[in-house]
Structures are given as C-alpha cells and as structure tokens.
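In this view, the complex is presented without one of its protein chains, the others remaining in place.
Letters A and B mark the chains as written, and numbering starts fresh at 1 in each.
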Amino acid sequence: MSTKLLRLAVPVLAAGLLASACSSGASGTKTDSAPAAAGTTVVRVGSLSNGAATEADITVAQQDALRAELPAAIRSGGTLKVAVGALPAGFPPLAFVGSDQKTLTGSEPDLARLVAAVLGLKPTFDNATWDNMFVGIDSGKDAVGFANITDTEQRKQKYDFASYREDNLGFETLKSSTWSFTGDYHALAGKTVAVASGTNQEKILLEWQSKLRTEGKDITIKYYPDSNAVLLALTSGKIDIYLGPNPGVAYQVTQTSKSPNPTRIAGEYSGAGETLQGLIGATTKKDSGLAKPIADAVNYLIQNGDYGKWLAAWNLSTEAVKTSQVNPPGLPASNS
Amino acid sequence: MSTSAEPAEAIGITESPHRDLAAQRVIPLRHPGRWIATAVVVVLAAQFVHGLATNPFYQWGRFGYWFARPVILRGLWVTLEVTALSAVLGLLGGVVLALARLSHNPVLRTVSWVYIWLFRSVPLIVVLLILFNFSALYRTLSLGVPFGPSFFRFDENKLATELVVATIGLSLNEAAYAAEVVRGGILSVGRGQREASAALGLPRWYQFRRIVLPQALRAIVPAYVNQLIGLIKGTSLVFYVSLLDLFGQVQTMSSTYPGDVVPLLLVATAWYVILTSLVSLAQYWIERRLRAGERG
C-alpha cells in the first residue's frame, strides 16, 4: 500500500483497512472491527469464545500523540504485525481458535486489536508454535507478541516488554478427587503434579519441592507439551494435579463439565507467589522502540476504562494491573 | 535328482506287506496349541471391541460430531495436499539423486551421497524448523548469477507460504529416502538386462525407460508406498511451520474443546487409518499390474 495515500487519508483508512484485514496466519485474522466515526474503531472483544467470554463492543479513538511515538517504519507501514504462539494447541481463553473452528480469538489478540486501534494501526496476526513466535519477533516478521508471555529477566536480554496483566494460578484435579489446596504447600507432598516448563508456576512449584525435600517429602513433577496432553494425563490418572494459569484451568473445568471425566478447581494461588512478581507483557524485539508506545496505549486504555471492559469481557478482572510498565522487574534469570 | 542313491531295500520298504501300506491312512498331526491360541485371541479381541463400543470414555457421539466437521476436513485436505505434492516432488528428486548416485561422475556421486546422508541423518522436524526460520537467517532470496549480480529479489516472508515451506521441507526429506528406494530398484535389475539391451543396440533412453525402469518399478513401488505411508503421518509435523494438517486441527480443537480430547484423537486415528488403507489398496492394484508377465 502506498505511504502517500495513507498519509493523506489516515483517519478514514485506518478504520477501513481494519475491516478488510487480510489473513496471514494459519488461523486467519479476526475482522470484527467495524468502521465507525473518522479516527475511531469499534473493536468487538470476547467473540467466538466458546462460552469463555461475554461479547462487548469497545469504541476506541485513535490517539495521534501516541501514534507519534511509534517507530517511523511501523507508523508509515500502517500495520501492527502481531505474533501469537498458540499452535497447534491454543490456550483458551487467552489465545485459541474460536467456536467457529477457524478464527483466532482470545483475550490476548483482543488486547492487541485494542492497542492497534489506539495507535491507528491495522493489526494482522501470525499464529505459530510457541518457539516460532519468538523467532518471528527476532526476524522482524512480526513486530510484537501478545500471547500470555511472562516477563522474565532472561527474556529481557533479547526483548522489551510492555506489561499488561497479572497471573493467577489454579490447581486442577479430576472432579472425583477430594484433594484441595488452601494455601499450604504441604498438601502437595507425595503428589504427581504437571506444570508447563519455563513458567513462573514451575518456579513456584520447584521452590515448594525443594522445601518439601528438606522435610523428607517430595513432589513428582511432570511436563507435557500442551494442555491437551495434560488433560489426558489427568483423566488417565498419570498425574494428580495440574498447576496452570487460572483462566486456562477455569476454561477446562467449564468445558469438561459434561464429558465423562469432568475436572474441578481444587484451589488457587497468586501468580505473584511468595517472592515473585509474575507479569504478562507485550513482547517486542529489544530496542525496537515499540514497547513504549504500546505501554502508553495500554495505559490510555486503563485510564479511559476500556482495559477494564476488556478484562471483564473475558472474566479476567482479578488479573488487572494498575499501570503498564516498560520492562518491569521480571522473574530472575536462573532457577538456582 | 540322483542324490539319494540308496536303493529302496536299504530304507526298509520291503519289510511291510505291500497291500497294508496302500490301505494305511495318514493322520495329519494335530495342533491343539493353535486352537487354544485362537480361542484366547478371539476372546481378547471381542473384549476389546466391546470395550471400545461401550466405554463412555470414547464419547462416540462426539466422534460422530467431529468426524466430518469442516475444520477436520480442512485439515484433512492440507494433509492430502502436502502428502501428494511431497510424494511427487520427493520421487522426482529421488530419481535425480539416484541417477547421480549411480553415475560415473565422481562429483555427482559425492554430492548425491552427501545429500542423502545429510537428510537421512537430520530429523524432519529439524528440517522444518530450519526452513521456517529461514527468514531469520536469510531475509531475501535472490535470483541471478551465482555469487554475481541478482536480477530479482524476493522477500522470503512473502515468497514462502506455510504450504510451500512444508512441502519443500517434506520433499527435501522424502527425496533422500526415495533416492535409496529408486537406487535399490535400479540395482535390482540384473546386469544381464543392461547387457542384452546394449547388445541389441537399444538407444540409451529407450533402455532406461522401457527395459530398466519397468523392472525397477517392481522393487520401487512397494518400498515407495511404505515410504508414502510414513509421509502421510510425517505431515502431522507441519504445524511447526504454522500449517494445520489433520492432526494440527485436532490439537487446536482439543484445546478449544477440552472435553472432546479423546473423541478428537479417535477422529484423527480413523482418518489416518482410512488414508493408509486407501494407499495400501492402490499399492495392491499397482503391484498386480506390474506383475503382469511374471510366472503365472
């Protein structure tokens, strides 16, 4: 598309282009943003959520002051290329293929759409595997990742973060299990627990494990590639408990309620842990200059209440942050 | 034919009266073990099928819902598309590699050998990941004189759609295996066939096309079909290049519908069984046609 044309007609086009966003990822791009008054975009959040969200329309006005902060190449390109690492298995309700069985939806892509609207950009989505998402950002194929990526010190060596959400953790067991968690890690002694590797919940679990070992007890920790495999392990009795992000656990509990092996939430724990502060952030290539405008856009959405509407639509209000920060302190680089 | 030189007397035939011998019926050896084994297997199989049909764990109702859903058929189509393209391109590449490997040119022979060695050593998944990340290594592909000026430049990201990347990855891998299959097939044609062709003065291309290839195919087809079945299942790795084949769609849908993980896996299983059965059927048919002319 021509830069000149864009410059002449940005307010109108920004909205118009959103409506005709072209598909690029395997799962395509959601096009639920309707043209509205010049310079504003109506972003529909929570659609096709398979029961995880309540649909809502949020009208966003483009903020030219924030748009001015964008790196020139992105501003003139007019597109915000968003990487999502939800292949092959998604992680509902955060990022997943929706109930039409083809469209990428979830809280994370929705926030990306809101941020893009604030910045007057057209969002496109590349859905890839978790690892390829980072390669996409590294290679410049994608500008930013919105995919429940935790801000860690190690990642900050290569990426800039604009934080936008907190983590809460949930314990999932079979409904038939009587185990429950009330805040004391001793309840986990002798149990087999699944956790995703490289996450803050893993770090918490490992801390508990080493504490239990000093008391002569233990936790058996198992790793699985995705939530499907975890669920199969849970239903077949290979593991007793799954510790994961609470939204995902809650979604699985709702979805399996009518299946032969329903699950339940057996307890919650703060993703911040005892000593750790886990934050989810939009992830950009280091020094690309994109983290600050995104953080400012999120802060704009927080201040005008749209951020709250977005979280409420996805039933994630307990995970709200007060402000978005660029590169806040994250999980320490090593586990030792 | 004249190796048993012992006369009849020596092995004692004359010891019994002749008419008794003629009247004696030979009772075949009984195999009670076979009957017991049969009974055990039949009971176990019946139990398994009964369990499969009645255990609510399998959720056959949901299986029916998913079996022909558009999302599954889209994945199936991708599987078929990638398999078909890679099978053809892989075979073509394999023929070229095999001929290079069998040629008298030491450079061609070595290059072919190295290629086959490399791609048989590297796991397919690594090939796919490297290809997918190609854009991180080389941002553009250019067309032009090697080491010289380039005429066209492609932005790799636009050039390589997921389907293209997946097909190239699988074809590169497939060609290495196909080369060995084709080479084995060509070598299975006896030296005498080539000598007879040469002695008759048959033109070289005619020798290859009408004498060597048809006979080589008899060895190539069964081996390549096995390879093809592996390829069908190998396509389940293409989600690594963001392409959702049958199994990729099943995984995606499993995460959106966690209650249906098991029926979705069964749907994938059923489709893979159907696909490989169709391929085996085609193999049977082709082999029967190629066997025409062998000792009846």
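The definition used in the following text is that a contact is a pair of C-beta atoms (placed from the backbone, for glycine too) under 8 Å apart; a residue touches a chain by one contact, two chains touch by 3 or more.
In the analysis below, contacts and distances are computed from a predicted model.
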item: Undisplayed chain, where the name is taken from the UniProt record, one of "Amino acid ABC transporter ATP-binding protein", "SGNH/GDSL hydrolase family protein", "Peptidase C69" or "PPM-type phosphatase domain-containing protein"; value: "Amino acid ABC transporter ATP-binding protein"
item: Missing chain: touched chains present in the view; value: B
item: Listed residues B:L52, B:I130 or B:A196, member touching the removed chain; value: B:A196
item: Contact residue for the chain not shown (choose from B:G51, B:G64, B:P214 or B:G230); value: B:P214
item: On chain B, residues whose C-beta touches the chain left out of the figure; value: 190, 192-193, 195-196, 198-204, 206, 210-211, 214-215, 292-296
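As a convention for this text, only the chains that are shown with their structure count from here on.
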item: Distance between the centres, which are taken as Cα means, of chain B and chain A, whole angstrom; value: 41
item: Complex interface listing, chain B residues touching chain A; value: 56-57, 59, 69-71, 74, 129, 132-133, 135-136, 139, 157, 162, 239-244, 247-248, 251-262
item: Touching residues on chain A, where the partner in the complex is chain B; value: 25-27, 50, 86-92, 96-99, 101-102, 126-129, 131-132, 135, 138-141, 226-228, 231-232, 235, 251-252, 255-261
